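Omission of a single protein chain aside, the complex is shown with its protein chains in their original locations.
Let's look at subunit A:
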Amino acid sequence: MMTKQPLISFKNVSKIYNNGTVGLKKVNLDIFQGEFVVIVGLSGAGKSTLLRTINKMHNITDGDITINGESITPLKGKKLCKLRSCIGMIFQNFNLVKRSSVLRNVLIGRVGYYPTWKSVLGIFSPEDKKKAATALQRVNLAEKIYARADELSGGQQQRVAIARVFMQNPKIILADEPVASLDPLTTNAIMDDLKNLNREFKMTVIVNLHSVPLALKYADRIIGLRAGELVYDKTITEVSEQDFKTIYQEEGAIR
């Protein structure tokens, strides 16, 4: 019988950093189209590393990662840019260009789709400008379109980052602790924005989170990492709060 093909597939993936630190250890993982996956684990467990291997911001040292059945390991140059342009990424520190306008920051999500000379001259199509306005409306920042990014609060900056990702029209969204530097109220707004992209556009969302309650509230599926190893993987209906004790156990306590 044919099983559904996973969108992203990790096959025995290991990542050892140049300095010898183990980032990931023999990770096997299938993620399917349209899932909202939350990755939890202690700080240093390898969550960021895992996320960044999917868009090759980090290269793996062993194993293979496929997206839609195609290995991404050999991708380089233009092909790599093409892959990245359809994977959105959200960061803990928003990573906006602070001195540029909100509009320009949102359009940045589109540069991967333009020839170099056009983007460099700032020639964006009318449709893309319209789409940028729509993206900002979605996150309730329509009136800030010409503001400078550093005039916005942290929560607003993260929403601009979400608009930037929306511009990419991504199949996959990777969010690395998107709410770690935000207050609880803004946290829910940001998580809702991500959930909406997941529901409305069937975008596959993978989020690293520190907070278990937040993971329980938003995830379809929770994955646990400990010291680079995948130690937990359950859909939200199977999860019990007890489980988190093992994920958050100190490394020393297991041995």
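By definition in this document, contacts are C-beta pairs under 8 Å (C-beta built on N, C-alpha and C of every residue); 3 or more make two chains touch, one makes a residue touch a chain; residues count from 1.
One rule holds for everything that comes next: contacts and distances are computed from a predicted model.
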Practice item. Among "Helicase Helix-turn-helix domain-containing protein", "ABC-type phosphate phosphonate transport system, permease component", "Dihydroorotate dehydrogenase" or "Fe-S cluster assembly protein SufB", find the name that the UniProt record gives to the complex chain excluded from display. Key: "ABC-type phosphate phosphonate transport system, permease component"
Review point. Among A:I72, A:L96, A:A132 or A:I190, which one is in touch with the chain left out?
Key: A:L96
Check your understanding: In the complete assembly, which of A:C81, A:I123 or A:A142 touches the absent chain?
Key -> A:C81
Revision key, fill the gap. Cross-chain touch to the chain not pictured, restricted to A:V27, A:A45, A:I60 or A:I108, is A:I108
Study note, to complete from the structure: Omitted-chain footprint on subunit A covers residues 55, 57, 80-89, 91, 93-100, 104, 108-109, 111-113, 116, 119-120, 161, 164, 168, 174
